[in-house]
Structures are given as structure tokens and as C-alpha cells.
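Quick notes on the structure that follows.
Only a single protein chain was left out; the remaining protein chains are all shown in position.
This part shows chain A:
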Amino acid sequence: MSAESIRAGVELELAARVVELVRQAAGPSAEAEVVVRHDAEALTRFAVSMIHQNVAEAVTTVGLRLHLDGRTASGATTVVGADGLRGLVERTVAAARLSPPDTTWPGLAPPSPLHHSAGYHGSGEHSRLDFGFDEATARATPAERAELVRDFVSAADGLETAGFCRTVYTSAAFVNSAGQSVEGRTAEAAMDGIARAGGADGVARLASGRLSDLDGALLGARAAAKARAARNPVELPPGRYEVVLEPEAVSDLLANLSVFGFNGKSYAQKQSFAELEADQFDPSVTLVDEPLGSRDEHAPGLPFDDEGTPRESLVLVREGVTKAVAHDRTSAAEAGAVSTGHASGMSRTWGPFPNHVRLEASPAATLPPVDESIGAVAASARPLVARMERGLLITDLWYTRVLDQKTLVITGLTRNGVWLVENGEVTAAVGNMRFTQSYPQALASGMVLGIGGESVLLPDRWSGTRYAAPALHLASWNLTGNASG
């Protein structure tokens, strides 16, 4: 079966051509930046233990932003022939000329080399940077994804299953009229599935830079074990509970802290809780954005952002002290900072935020050895559960929404397995509950009772973001109702 072909230099040539077209149409004073992305995403989705949706797409998108005579406009097209590119330039130049003045234009990124990642570098064909790119993942076929799904379904041993297996290959380039010219590529694989038993669901979820890292059978067995253990739940009264959050639930904390808290625009507009150099978290909390991966994992993202700024690791919180927020060039100018390489197509409107955040795991020596057997409790959460006298073990959080952005009070529900823990042992499955909780408050000094010793790479189920989360033991979580009413 045919698979995605690996591209080399195509996007860089396209981007340079558009910059030249802008120069011809608007003169040398026009400031232009061009991003060209070729995204090949394939997703095999299953439900009721069958593959019911199986999709693939291969799309090249050219994005142009230009600043002309004090006015700014952006345009994008998937029509990349000569007429399409000319039309993009003409439309965007015309839009800029008719747009109201832009007093916040931050200027173009100057030419600067890409940063090497912590663990992978040096072998890219054009950029001379490879970041652990796995060609086999980029070339993955529908048959390979279907086999992983088959393994997941089989391992659930008769339970109903649902989920997806995804591979994504991106090849991209950036060129601006100030001379910045960079390119890169990335590949991602992810699997996310549930098993269902008697009205209870169990989940297993994993992301990687290599499809070969995903073991459908192992994930299916984990999901099934959790589902079986979640049957016959009891209902508990609402109130504040001590909790152990499994990595899936912790990833929701990381996502909301990132999108609303470590967002440079929200910070500049005083809508974020973040205060630089303030003790805002427990000293055990260190958060790092790692778009280039780490020594142990492939790069999840491109080595530059949509403004051509090279990306590198960014420490957001070190030992409880807030150290940084993510910036694009606009929010950086407003906040008197420098861009951290977090511009995206929508960051001027919605703000730049980190989307490859890792919560540092505890040093292994401080925790008992991880039990790798498959059961209701995720392996990384077991040492934390063993220490909890009475509380809840929560697998996953769902439909979390902000009630108040400044304090980051969030409401949402538990999902995919909740258990009562007494004297370090799981004693009963618990029905899903609604919570209303300030996330920074949950992680404040003294509130973090323990962090797991192993981070799990978790895919976002909606977009291409990714989080690395260990389990987390918290002193208090405000459960405000039972899902059943």
C-alpha cells in the first residue's frame, strides 16, 4: 500500500518564492514572513471494537504575514500553484492597504540559527538538524495502524473498545524578508483507547516520536484492567478529598496552566495568575516546555515557530518559582521581554502558550520501585497510592472549562476510572464526580504531597500538543457533585 513520501527542500523553496513575490508586488520596504507546512495526518479510529473511521490527508499550506506602510495583514492558502501563490500575495497586500493601522507590529525575527536539541541533533539533510525524526513513522501505512488497533481490541479480551491510532508527519519551512530561512520536520505517533465493562471505562494513552514504541496489546490490556476494576462504582458525598491524579489527569492540569497561565498575551494583559519570580507552586514542582524533546524522547515539534524564532527548552517553573511565560514577538514587545519561540498562526489573537510541557518527575531514589504489572492503578501512580491514607485515585479529567481565568478556577468531571483508596489500598470503584477547583491553588506550596517517578508522554486528543506527566499526589481537590446528580 502506498505511504506518505518524505519531502526535502520543497517547503523552503516555496516560502522563498512567496517572499520574492511580495517584494515584486509591494516593493522592498514590505516586511514579509512566510510559513509553509506540509502536514500528512492519518488517524485510524475504532469504536464498538471495530474500525469505523479511517482517514488520511496530505495538505500543504502557505501562510503569509506582511507589514506594509504601518498596516498588517495575514493570508493563507492551500492552492500552491503559481496562480494560487500570486493570488495569496495580491489578496494579502490589498488587505494590508485597507486595514486600520497596526500600532503593535513587533518587526521581523532576525536571522538566527536553530538550537540543537538536548538529545538529537546533527543529521538533517537541509537544516543540519534532525531532532530524532523517525522516517518509519512518517511513512506509516493504514495497515500498520490497523494492526495496532487489532492488537488493542484483542488484548481487551472481549470488552468493548474504542479509540484511535494516529501518525503525523510535518515538513515545514520559514523564510522572511529580513533574511531568516529555516526548515525542519517532525513525526508523531499516538494511541489512545478505552475498554468498557458494565458501564465503566478504563483508558490507556501514549504518544511517541516512533510508531514502533506503541504496543497496542499492552495499551489494550491496561485499559481493560482499569475498566474491570471500575465496575460497580459507589457514590461518595461531594467535598474536599486528598487525591492521586494519574498522568492522564495531570496532563489536563498542564494544558490549562499552559493555555491560560503561561500564555504571554494573557500575562501581558494581566489576565494570568503568573507572577515572575514569585513562589506560586510547591517547591517540588518544576515545569519545562520542551519543543525539541529531551535526551529520552524525540522532538515533538518543529525547531522554529511561525515567526521564524528558533525554539528551545523553556523553564516555566523551577522548584515552585514561576520563571517564565511563553511569548511570541507581539506579546514579548508588550511585556518588555523577548520571544520564546511560541508564535503560532493564531497567537496574536489567542496568545502564545507552551504546548510541550513536562512536569518533572521525582528522583527515582525517593520513591519505592515501580511495579510494572498491569492493574487498575497506573504503574507510576502506585507508590503514591501506597502512601495515601484516605482519598481518591483519579484517572482522567474531562470537559474542563475556566470559571475564572485570573485564579484559574476550573470545573470539569472525572472520567475513565475513579477509586477510593484507604490505607494505601484501592477499596472501591467510585462514580464520576464534578469538581470546581483552582489549579494553581491545588499545586501551591504544601499542597503537593508527592510526584511520581516516571513521566508518561501523552497526546492531546484534539490537536498536536503533547504533555509529559507523572502521577501527582495532592492534599486537596474540591469535588462539587456526583455526575449522576
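Some observations on this one:
Assume contacts are C-beta pairs under 8 Å (C-beta built on N, C-alpha and C of every residue); 3 or more make two chains touch, one makes a residue touch a chain; residues count from 1.
FYI, contacts and distances are computed from a predicted model.
For the chain that is left out, the UniProt protein name among "Pyruvate,orthophosphate dikinase", "Oxygen sensor histidine kinase NreB", "ABC transporter ATP-binding protein" or "TldD/PmbA family protein" is "TldD/PmbA family protein".
Among the residues A:S112, A:T407, A:T427 or A:S445, only A:T407 touches the chain that is left out of the figure.
Checked against the full complex, the one of A:G9, A:G27 or A:G84 touching the unshown chain is A:G84.
Note that of A:D134, A:D192 or A:E454, the residue touching the chain absent from this view is A:D192.
Remark: the omitted chain is touched by one listed residue; of A:V55, A:A278, A:V338 or A:A428 this is A:V55. In the full complex, chain A makes contact with the omitted chain through residues 1-2, 41, 43-60, 72-80, 84, 87-88, 91-92, 95-96, 98-104, 141-143, 145-147, 149-150, 153, 160, 162-164, 166, 192-194, 196, 201, 203, 269-271, 345, 348-349, 398-407, 409-413, 415, 432, 434, 436-438, 441, 461-463, 478, 480-485.
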